[in-house]
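The structure appears right after this line, and notes come after that.
Here the complex is missing one protein chain, while the rest keep their positions.
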Amino acid sequence: MTTASTAPANTSTKIVLGQNQYGKAEVRLVKITRDTDRHQIQDLNVTSQLHGDFTEAHASGDNGRVVPTDTQKNTVYGLARNGVGSIEEFLVNLGEHFTGEFEWITGGRWAAQQFFWDRINDHDHAFSQNKSEVRTAVLEISADGEKNIVSGLEDLTVLKSTGSEFHGFPKDRYTTLKETSDRILATDVTARWRYDAEAIKAGIDFDAVYTSVRQLLLTAFANTHSYALQQTMFEMGKDVLEAHPEIAEIKMSLPNKHHFLVDLEPFGQDNPNEVFFAADRPYGLIEATVTREGTEATHAIWTNIPAFI
Amino acid sequence: MTTASTAPANTSTKIVLGQNQYGKAEVRLVKITRDTDRHQIQDLNVTSQLHGDFTEAHASGDNGRVVPTDTQKNTVYGLARNGVGSIEEFLVNLGEHFTGEFEWITGGRWAAQQFFWDRINDHDHAFSQNKSEVRTAVLEISADGEKNIVSGLEDLTVLKSTGSEFHGFPKDRYTTLKETSDRILATDVTARWRYDAEAIKAGIDFDAVYTSVRQLLLTAFANTHSYALQQTMFEMGKDVLEAHPEIAEIKMSLPNKHHFLVDLEPFGQDNPNEVFFAADRPYGLIEATVTREGTEATHAIWTNIPAFI
Amino acid sequence: MTTASTAPANTSTKIVLGQNQYGKAEVRLVKITRDTDRHQIQDLNVTSQLHGDFTEAHASGDNGRVVPTDTQKNTVYGLARNGVGSIEEFLVNLGEHFTGEFEWITGGRWAAQQFFWDRINDHDHAFSQNKSEVRTAVLEISADGEKNIVSGLEDLTVLKSTGSEFHGFPKDRYTTLKETSDRILATDVTARWRYDAEAIKAGIDFDAVYTSVRQLLLTAFANTHSYALQQTMFEMGKDVLEAHPEIAEIKMSLPNKHHFLVDLEPFGQDNPNEVFFAADRPYGLIEATVTREGTEATHAIWTNIPAFI
Partner (left out) sequence: MTTASTAPANTSTKIVLGQNQYGKAEVRLVKITRDTDRHQIQDLNVTSQLHGDFTEAHASGDNGRVVPTDTQKNTVYGLARNGVGSIEEFLVNLGEHFTGEFEWITGGRWAAQQFFWDRINDHDHAFSQNKSEVRTAVLEISADGEKNIVSGLEDLTVLKSTGSEFHGFPKDRYTTLKETSDRILATDVTARWRYDAEAIKAGIDFDAVYTSVRQLLLTAFANTHSYALQQTMFEMGKDVLEAHPEIAEIKMSLPNKHHFLVDLEPFGQDNPNEVFFAADRPYGLIEATVTREGTEATHAIWTNIPAFI
């Protein structure tokens, strides 16, 4: 098959293994802490991926360095027996275990989702799941031993029924959108914030930061009179960075979940921003990083975190 | 709220906008070509995201540079009227339109999924959807005008019922996995290959390459006697690079979809690799790049392609 | 093609149209009530399906009686302009409209899901979605004009970390399950309750009943010391029927979401009901009707409500 008559210069180069990782994904762990009759529940989805020199496994199927993904799964459960703590702390335990246990494991990527539960009627051991958002974390240990941590939340759906405008945009032949000074603004918040490496070494109360960031994001969304989702997003990120010096940067990916005003005029009715059609696809997609001046533009950890710019 | 007593050095730095992009995601386009009675169908899911200096929109909600996502959607449909071609060609048309039409649009990211249809009984205008895989493409135009293209496929599910072994792996206290010389090997192939920038300039028959790469991946999966999924994956990538000089590198993400042999012994039955339980989670996750010696380790386009190392 | 040599007796019978219905499914309606600055939001997914004699449309494509599904969608929005009320009331408005407007529409099936929103910081017009459950309702108007209503909830996920046993079950050659006096019990509650037809005529405060039933289900789940999920389910239903004479019967479909105790013994660890693997599939599926003595065994409305016994 001929696909290009002008063969590029690299055709004679040797074919080699590039970046790679492997592990066990989506280990579902439920940890009950039952030191007292008042149980605690931690509900996680954990992924472990190892970095190192695995050339032989790829080249010849020699598994001498391939810590089985089954072993990685077992390790998640074994370490959980000693306590989980925050998901960030649990990932650090996992990462230090693998890089400490096997000399050829030079680093890796460990990630977790946390699902929340509320007590039913303040019951000691009965819970209902609170699905309003998912907490996330990713730890990457690089070959030089540095730990980088990105925490986040996803699936937090918010809506403003007024206080959102959109006008002043450029027009061309494909422009049909009408300007508006009052629309519904709705989005599913995915936010991921990277902790400063020095702050990680100094120690961070990850649970407290999570609670605070979540509240700051919600409050900024609610209180910003919006002229563009970009503006709202930037306000959300700025409030987080101002309150949290231990956070180096924050990235957000916000779908603009369109709520179209239904034209009721053919039915002889007005529609003063009361009746909307909530569309599925397509949707706007607004993504940005809010950062501190002087921060590197593309920290290496972001390469391995899906769904983000 | 105080979350860390030792404030890191960057607390006084100015908070600024970092990397960002925005656009319309998942524009569902069905294009019927009906020049003759024998219709052609092209079924796409298109995403357009623009890059440029959008600081004012974020800082103050000034939308003077914000080409509406609605306009981007309209442009997808308007350009499709003139013909789609391969999805890579269509993305190039989109990208050149936006970077040419608006001086402040310095680049962007355009992506597409393509869904396949077969003719029913070789009918002229009746089709059934072939869901066995999805074709993908991403174009990124950088600020210096360079076009980079990553093509791919996803959701291609394959299985070998024998010809797969796994043994010789290291053991530690968490190891319970048994070695095996005969197991089911199954995965959902996600593959993404980056074209050489020079080859793109020289011209590529993207449809022909797609057909060829797909066949090479399937054949290598089928024909490799596997000692590790890593080994199979590397063979798949190597065969692609050897046949296609216009491809600079290929990345694959392969879940190891576990099929566990059911223990029938308690029921007084043997099970000579005949009855399996297909598990959902957790699953192995094996990811690698197969590349050419001397290729840069992390090309910038990968930062903005989700779900990949 | 010959598939059975002994043709059954009915082969010569005329082929006719049997039960049928048609309409528009999943009309996404967001209704903002903004009589004051403190907005209210109602977020629904509405399906309208009409019953009547549509033989000609099926036999010859004569659409003289086919009220377009597009018109049904428009009607959802048009009627919403006048206010929604409870989802049950809104469905009654829809049903009365269609059966009143078109003489050949003799009945139909109208259904809705309702999604919940909480205020952010008690804000007047900013909300975050509460995804912990979905409220549902189905109205069926039969050819004799009777209205039957089934209300419900779904996706309410609950878990008890103790207070659940399972033993005393029969054993055969395929039994490997161990008896247990302490396990996790978890399920996603789908409950649907049918209102007594006389009570509907007398008038029901559907919102108040919903709030009450939801609380009764949660409380019974939490407070029942469980020897079987069947027993817990029956208690949940019984408490609802005892408190609500206007409810004729209640059906529940409860997956037994297995949380398997991880065997940590190979790692030299005990596991006193602390570390669990939350499995996806397979799952138990426990379904029952709790009813009042003398109630008909299979009310006609259940035929047309999916996912239920």
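Letters A, B and C mark the chains as written, and numbering starts fresh at 1 in each.
Methods note: a contact is a pair of C-beta atoms (placed from the backbone, for glycine too) under 8 Å apart; a residue touches a chain by one contact, two chains touch by 3 or more.
A quick note: this is a predicted structure, and the numbers were derived from the prediction, not measured.
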* Structure fact -> Contact residues on subunit A toward the hidden chain run 173-174, 176, 266-268, 280-281
* Structure fact -> Contacts from subunit B to the absent chain lie at residues 28-34, 39, 41, 43, 74, 77-78, 80-81, 117-118, 120-121, 123, 125-132, 155-163, 184, 218-219, 221-223, 259, 262, 264, 266-267, 269-280
* Asked: In the full complex, which residues of subunit C touch the absent chain?
  -> 1, 3-11, 13-28, 47, 49, 54, 57-71, 73-75, 78, 101-102, 165-170, 172-177, 196, 198-199, 202-205, 208-209, 212, 226-228, 230-231, 233-234, 237-238, 241-246, 248-249, 251, 255-256, 281-295, 297-298, 302-304, 306-309
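The rule we apply is simple: only the chains that are shown with their structure count from here on.
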* Answer with same or different: of all residue numbers used at the interface between subunit A and subunit C, are over half used by both copies? => same
* Structure fact -> In whole angstrom, the CA-centroid distance of subunit A from subunit B equals 19
* Structure fact -> Cα centroid separation, subunit B vs subunit C, in Å, comes to 37
* **Multi-chain contact residues (two or more partners), subunit A** => 28, 74, 78
